[in-house]
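Yeah, one chain of the complex is gone here, protein chain that is, but the others are all in their spots.
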Amino acid sequence: MRKLRRYLYLQLHIGHTPDGRLTRLNLALIIIILAAIVVAIIGTEPSIASGREGLTFWVEVFFGIVFGLEYCARLWSVTEKRGKAPAWKKRLRFALSPLGLIDLAVVLATLSPTLVTNAAIFRSLRIFRMVVSIKESRFSHALKQLQRAMMERGYDFLVIIAIAGTVLLIAATALFWAEGDVQPEAFGSVPRALWWAIITVTTIGYGDVTPITPLGKIFASLVALSSVMLVAMPTGIVAAAFSDAMRRHRRTMAQKPKPQESEDHDT
Amino acid sequence: MRKLRRYLYLQLHIGHTPDGRLTRLNLALIIIILAAIVVAIIGTEPSIASGREGLTFWVEVFFGIVFGLEYCARLWSVTEKRGKAPAWKKRLRFALSPLGLIDLAVVLATLSPTLVTNAAIFRSLRIFRMVVSIKESRFSHALKQLQRAMMERGYDFLVIIAIAGTVLLIAATALFWAEGDVQPEAFGSVPRALWWAIITVTTIGYGDVTPITPLGKIFASLVALSSVMLVAMPTGIVAAAFSDAMRRHRRTMAQKPKPQESEDHDT
Amino acid sequence: MRKLRRYLYLQLHIGHTPDGRLTRLNLALIIIILAAIVVAIIGTEPSIASGREGLTFWVEVFFGIVFGLEYCARLWSVTEKRGKAPAWKKRLRFALSPLGLIDLAVVLATLSPTLVTNAAIFRSLRIFRMVVSIKESRFSHALKQLQRAMMERGYDFLVIIAIAGTVLLIAATALFWAEGDVQPEAFGSVPRALWWAIITVTTIGYGDVTPITPLGKIFASLVALSSVMLVAMPTGIVAAAFSDAMRRHRRTMAQKPKPQESEDHDT
Partner (left out) sequence: MRKLRRYLYLQLHIGHTPDGRLTRLNLALIIIILAAIVVAIIGTEPSIASGREGLTFWVEVFFGIVFGLEYCARLWSVTEKRGKAPAWKKRLRFALSPLGLIDLAVVLATLSPTLVTNAAIFRSLRIFRMVVSIKESRFSHALKQLQRAMMERGYDFLVIIAIAGTVLLIAATALFWAEGDVQPEAFGSVPRALWWAIITVTTIGYGDVTPITPLGKIFASLVALSSVMLVAMPTGIVAAAFSDAMRRHRRTMAQKPKPQESEDHDT
């Protein structure tokens, strides 16, 4: 019995096995979560979902049961977690932790038929849940390194945000001034012009809102040319931060090929 | 009294405290300036501002008073600035300096109710003012390093501008020649075609103006393919200049962790 | 006779000559393949093809005969390939190999007049065939190095795909939630909103689908700003992988300037 509990604990927490690899149950869980996400996405499309309410219902019930069982297994096996607290305390602590509450919400939402229409929102919670559930795995290590590399360049990003914010504000004010009277719907206020400025500076350029006066086009041309500079600054920093993070991650992984279950995480 | 003046002087000039950190008053001023900018932006949106003229009026008055007090405090405490000139001379010099005049203009514009509709333009001055007010801070050091790194590559930018200008001109002339008769509104002259060329080469691509003849599309395809090259050239330079500037800034900051108030700046 | 067969074998397999250069027949074949592709592309354009059915027919027949002769020559000369198997076995093995079947399909499709309308699809097979036919050449060496450089960064790409997938899903869900009722055609389901999210995050920005509510525009602005970060991450990795691959390729080429026909490839 204790062995089964220990086994479940290791299986449900990805990357906790001694060799750090994914086990079959790990893979099965990941595939079921991905499948649930895909079903949730497709289920929102009326041209596919309408007329298949029965099928959708039973698929929902299936995922609800699987996630319900997973929740129960987690609640039962959480006592294997390090710490001297009594078993009921560990379980209560998990049940009231943010992750435990999200897990419960997902299960209840998936199982209650009246909430099926909103299941997409609940199951998009599942994405975050999954990201968190792989927090203990090797994958999460890379994300932590990325976060650290980004943090180290926090000041650089602050400088970029300040420059970008100033350029966006000047661009929006200039177009508000030049085209506010001609196109009040598009440039009638600074917040409206900001929508145009953001879509232009990021070089997306929908074209739903474009200047039509010569002066507006001259201002917009200057904004367009400066967008090349503005996009280049974060590109350099992000690209460097990302390759730094990946290099570090690979180095750390090479040093300790078999991560011990020495560090225990909540959930 | 002198102590208070000294205290105000240090508080109003960000980064002038011995340890170079932001004090509470520094933070409060920054937050008020940011709030004034946000209010100014939102205040231009008719769907939010209309019907709230009273509220807007009093918020304007509040910011006007705050900026007025700040102006007076600056004018009074400027005597603490280094230099042997008598107090009145220092004050007059500040009042007639560009920054002093901008400050005064902002205060008067914010306080005069008849100018409220144009306050957005006056308060967008505030953004520049703020950028200048943090000129003395650590933040400005990073900007100076960025400016220096850009300057060092001035020749590179000149080469890029020459290449980009030539490509833009050739692209505009080609489309003017190919589509000028078919779409006179969009390509009827080289300046009109330049609008299309700039929006295309920066990869924004609004789509408000697109070639429709086969020949125009062939030319535009060549311009589109060359845009990848043209955008790549400044990207490499800007990215390198930015990370250079940030590396230098960090190195300088590591060497002198506690900047002395040794350098005094105007305002 | 054997000499001719040997000669043909070396000619049809690009880069198999002792000095690794392209021979005249190599070049002629490459030019014919490129010409066949161009003709296939242009042949699908009704405004050019209609009324020229006769010309198209004879051009098709010409390419069909050339590719037919090439196929026969390959089938005949394949016995020169290394290995102790008898000649008929080598030929059968080639005829039943994927490349041999594609070759046969291309020839038959080009020659059968009733299939001319679908020749574009068959001849687009020719592109893959050509890529494969130059697999033995120096060019393929560079592609292999590129593939290897990409593989080495496989984990990095997995991290990027996970981050990008999460951002795309959150963006689509947010817009589905904000604009689903207002624009059901564009944002009425998560898959529909995903189309918008992909076109926005890659900074293409067609503008066929854009948010129109203030909330949708705020969400879209955040997605637009994060797109700069998202595009920057693969840019850094891909750019580094590509220049790595090219550096390695050049180094290997410098070491062995005259590749021997020591390695034999299938086909």
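The letters A, B and C name the chains in turn, as written, and every chain counts its residues from 1.
Definition applied: a residue touches a chain if its C-beta (ideal position, glycine included) is under 8 Å from a C-beta of that chain, and two chains touch if they have at least 3 such contacts.
What you are looking at is a predicted structure, and each value in this text was computed from that prediction instead of being measured.
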For the chain not depicted, the shown chains it touches: A, B, C
Touching the absent chain when the full complex is considered, from C:12, C:170, C:190 or C:238: C:238
Identified contact with the non-displayed chain, of B:74, B:91 or B:153: B:153
Identified contact with the non-displayed chain, of C:146, C:159, C:190 or C:229: C:146
Hidden partner interface residues of chain C, rising order: 37, 40-42, 44-46, 120-121, 124, 127, 131, 139, 142-143, 146, 194-195, 198-199, 202-208, 231, 234-235, 237-240, 242-243, 246, 249-250
Residue numbers in chain B that touch the chain omitted from display: 153, 155-156, 158-160, 162, 166, 169-170, 172-173, 176-177, 188-192, 194, 200, 203-207, 210, 217, 220-221, 224-225, 227-229, 231-233, 235-237, 239-240
Residues of chain A in contact with the chain not shown: 203-207
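The criterion applied here is as follows: only the chains that are shown with their structure count from here on.
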Topology of the chain contact graph, where touching chains are joined (line, ring, star, complete, other): complete
Chain separated most widely from chain C, comparing mean CA positions: B
Whole-Å gap separating chain B and chain C, where each centre is the average of the chain's CA atoms: 46
Contacts with 2+ other chains: residues of chain B: 203-207
